[in-house]
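With one protein chain held back, the other chains of the complex are shown just where they sit.
Our next item is chain A:
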Amino acid sequence: MNFNVNEKGYYGEFGGAYIPEMLYPNVEELRQNYLKITSEPDFKTEFDQLLKDYVGRPSPLYFAKRLSEKYNTKVYLKREDLNHTGAHKVNNTIGQILVAKKLGKKRIIAETGAGQHGVATATVCALMGMECIVYMGEIDIARQAPNVARMKMLGAEVRPALSGSKTLKDATNEAIRDWINNPVDTHYIIGSAIGPHPYPDMVTRFQSVISEEIKWQLKEKEGRENPDYVVACIGGGSNAAGTYYHFLHEPQVGIIAVEAAGKGVDSGHSAATSKLGKVGVIHGCKTLLMQTPDGQITEPYSISAGLDYPGVGPMHAHLAQTGRGEFFSVTDDDAMNAGLQLTKLEGIIPAIESAHAFAVLDQKKFKPTDIVVISLSGRGDKDLDNYIDYFKL
């Protein structure tokens, strides 16, 4: 079975480009050019150079000794938290801004939830001297103040999304409307593996450096390229897509996806899309989507702004539907405790998004000989206020 995108832009029944005609020229321009541009030698050279010298790649694959002892299995952490700007998001923004430059675009727009993608976008815009506008839900602006300040320092304009739930979904709506209003000079850097084709595939390819590195790093450490499991948290699913990419067609590698259950899958305050979603269309793609029986998109909930999204990337919807991916849902409480535990056992404060992935160690029993690679997609600095509130520190 093929888990990559097909020539029409679908992963099984999911994906496609369900966009208003106003967006067609932009999306079509991208579709026709993204593979051509990204396979040119000078693009690859510049991309690789920036990942190495600017982002600090390769990110370490770290054997988490004390965590492994506690769970009696071999846990490796893929340290995306050590990237410049503090998360995996920058892998994609570097790639996309280089594409935007090749397409002759002058103005960059982006949406952001936790602010990590916004910061990563503002960063590469500063690097390239391009105008940057980031849409962010009003509620997220309040709960991620340090990232808002960072974006402003980097020269970006942060525009609040005031509609709907005032979170990531609505920021995405506003970014899409901006693109409709500015169809010629603007490139929209989508931060997750969502949106109309070719975005999910393009973002996945830029993030696939994560699994590319895991392969050779694990070979060095363990003498084999393939772990038994790769684990990642999923909101839209960009770090997960990159973590899985080179293992999708290695059937011996188990793929584990961890969604935010919020206050519980059935609590009415959740973002566990694979459990609660039905097939629908959001932000230009057909995927699993949390919605009312009437097809209105519902407001998700998670303590982590980065997982607070009512849909999931089409690649992941396909992994869920086919059973290739094993999906877990983790509550706010379990994620927070897993984050604190990682801090105490390994001296690493994870982003709350990433902390969700670690909670799976309490839900699934791994064998002592299993090699489990967990994507530590971001660092927890931005979440300190949340940790302080939660644990009354």
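FYI, a residue touches a chain if its C-beta (ideal position, glycine included) is under 8 Å from a C-beta of that chain, and two chains touch if they have at least 3 such contacts; residues count from 1.
Operating definition for what follows: contacts and distances are computed from a predicted model.
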| item | value |
| --- | --- |
| Among "Nitric oxide reductase NorC subunit apoprotein", "Tryptophan synthase alpha chain", "Phosphate transport system permease protein" or "YibE/F family protein", the UniProt name of the subunit that does not appear here | "Tryptophan synthase alpha chain" |
| Touching the absent chain when the full complex is considered, from A:A126, A:I180 or A:L345 | A:I180 |
| Residues belonging to chain A that touch the chain removed from view | 16-22, 24-25, 163-164, 169, 173, 176-177, 180-184, 278-284, 289, 291, 293-297 |
